[in-house]
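The structure appears right after this line, and notes come after that.
A protein chain is absent from this complex, but the other protein chains hold their places.
Naming follows writing order (A and B), and every chain is counted from residue 1.
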Amino acid sequence: MDILQFAIYGLINGALYGMVALGLSLAYGIMGYLNVAQGHLIILGAYGSYWLFRIWGVDPFLSIPILMIILFIIGIILYMAVYSWLLKFQVISRLKSSLLISFGLMLVFENMAILLWTADERAVTTFYSGKVADIFGLRLPYIGLGTIGLAIIVVVALHLFLTKTYFGKAIRATAQDWEASQLMGINVARTYLVSFALSILIAAPAAAVISMRVISPGIGVEWTNYGLVLVILAGVGNINSILPAGLFLGLIEAISVYLVGAPYTGMAGLVVFVLVLLFKPQGLFKGRAAL
Amino acid sequence: MLKIDEIDVYYGDLQALWGVSLAVKDGEMVALVGSNGAGKSTLLKTVSGLLRPRRGSISYQGIRIDQQDAHKIVEAGISMVPEGRRLFPDMSVLENLELGAYLPQARQAQQKTLRWIYDIFPILRERETQAARTLSGGEQQMLAIARALMSQPRILLLDEITLGLSPLIVDNIFEVIKQVNKLNHIAIFLVEQNVVLALELSDTAYIIENGRIIGQGEAKALLESQEVKDAYLGIAPASGETD
Partner (left out) sequence: MGTDLKKLILFLLMITLFALIPIVIKGDYLLNVLFLLFLYVVIAQSSNIMVGYGGLLNVGQAAFFGTGALVTRLTWISGTPFYLAILLGGFSAVALSGFIGLPSLRLRGHYFAIGTLALAIIARITIGNLFPGVSFIPNEYIVGYSLILRYYLALFLSAAIILIIYLVFNSRLGLAILSTRDDEEAAQAIGVNIFKYKVTAFALSSFFVGLAGGLFAFFYISYYYYVPFGLLWSFEPILITFVGGAGTIAGPILGSILFVALKEAFAFTLGEISILIFGIVLILVILFLPGGLVSLPQKLRGRTGKPIV
């Protein structure tokens, strides 16, 4: 039952990819900001998880609330210092400008991280790292189960927030028509601020999980890649399909590893991605933008 | 209550309004008429805060509002039904209405306001759960007006609400507008290409052309005036031309 085992690893990875892509999709769907520094920000969070573990022995899963606060604050600072100025651009320029700015931020974060913590790779190892639950001969890593659980919680929580709370609805309204939203008395500038900070903080669970894999200053790019791929696969602005798209990608990767071996892991997803871009750029998943 | 004083408004480097002055009194219905591109929508957008005048001032209840953010102006009690309605297409009728009541004080009174809205626009209750996108033109316009009313405004700005609607629906809607104006004492400032209708309904009217106010006065009087008849009502001078 080899392939089933691979599939399980694929699903676990897919859940993680989904969590990584969620913030990216949120920022893009609501404000039209493409934040390619998302991966680096997640790694910053992962560093946070690492140091919390090293210095105070806080388990990564338990550190998530703390990471959420840290990332939220970072998001607010980032927005006020950098992204808020983008509001004066028209929507078309916003995309290009935010792309370039987040390039710049990537460089800043990466080199900051090298200066602060050296380029060494790190990882959090807990007592349950590497341990698995053995069910019907299949190995289910505990961390992997936690990952999938987290992904479901995050997606559901976000969905409830956006559909059931007043502020969530305001966010969706702003995404659909920001001028009309102002006419409702919605403070669009503040909504953007919170939305941006939300898009960062929502990656806290992903940061915790990644801290148990491998952390290094430059590795953020790989996660951003997955994020970008999923945003396109799910269909731009379609937040509800991010997790399914992630699971899909994870499975594709798993199958390709099964067939051609590990060195080409990254390729499978990318090839699918390029194919989708060329033949179905509106995304694989149906459903109008969930925002 | 609302006083617009000699405002100049620009789109980038292009001037759209020249020294426009206007007033809307408590509970009044004021019309602004003029042809396409005369600057009517620009004026409403400026009052609602989406645009800022470069010169002049706008005050409401004695307080200047022309430099304030749009959402603050809604808070002050001025609500606009924008050109093209600008509903939130993927949200339901109810959600659109809920968003109209976003302001804290409006939110508290939401249930009461909603009951009133459903009274005057019963069709909206029927369509409560439908996405705004799926409504007919007339229903969308009703929703847009209802949504603006949810914020409990003292002045309602209406931007070209008759566009694309059949006369029957237009009559229907203006019945409600009249009611809202007379019974609920909500002042109405409407901008219209349909000159006759606008002048028939309003108390006071202003005429705008090429970004300048060229006439004002009691609406009924303007309706009878020769200039308006010539310019807007298509009554051709007798010289052998047939319709």
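Quick note on the criterion: a residue touches a chain if its C-beta (ideal position, glycine included) is under 8 Å from a C-beta of that chain, and two chains touch if they have at least 3 such contacts.
Please read all numbers here as calculations on a predicted model, not as lab measurements.
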Contact set of the excluded chain (shown chains only): A
Options A:Ala27, A:Leu41 or A:Leu105, residue touching the unrepresented chain: A:Leu105
Hidden partner chain, touching residue among A:Phe72, A:Tyr264 or A:Phe285: A:Tyr264
Candidates A:Ile77, A:Leu115, A:Ile152 or A:Val214 - the one touching the absent chain: A:Leu115
On chain A, residues whose C-beta touches the chain left out of the figure: 34, 82, 85-86, 93, 95-97, 99-101, 103-108, 110-112, 114-115, 118-119, 221, 225, 228-229, 232, 263-264, 266-267, 270-271, 273-274, 277-278, 281
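Please note the rule applied: only the chains that are shown with their structure count from here on.
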Distance from the mean Cα position of chain B to that of chain A, given in whole angstrom: 43
Chain A - residues contacting chain B, complex: 166, 169-170, 172-173, 176-177, 179-189, 288-289, 291
Footprint of chain A on chain B - complex, ascending: 48-50, 69-71, 74-75, 79-80, 82, 86-91, 95, 98-100, 102-103, 106-107, 147-148, 151
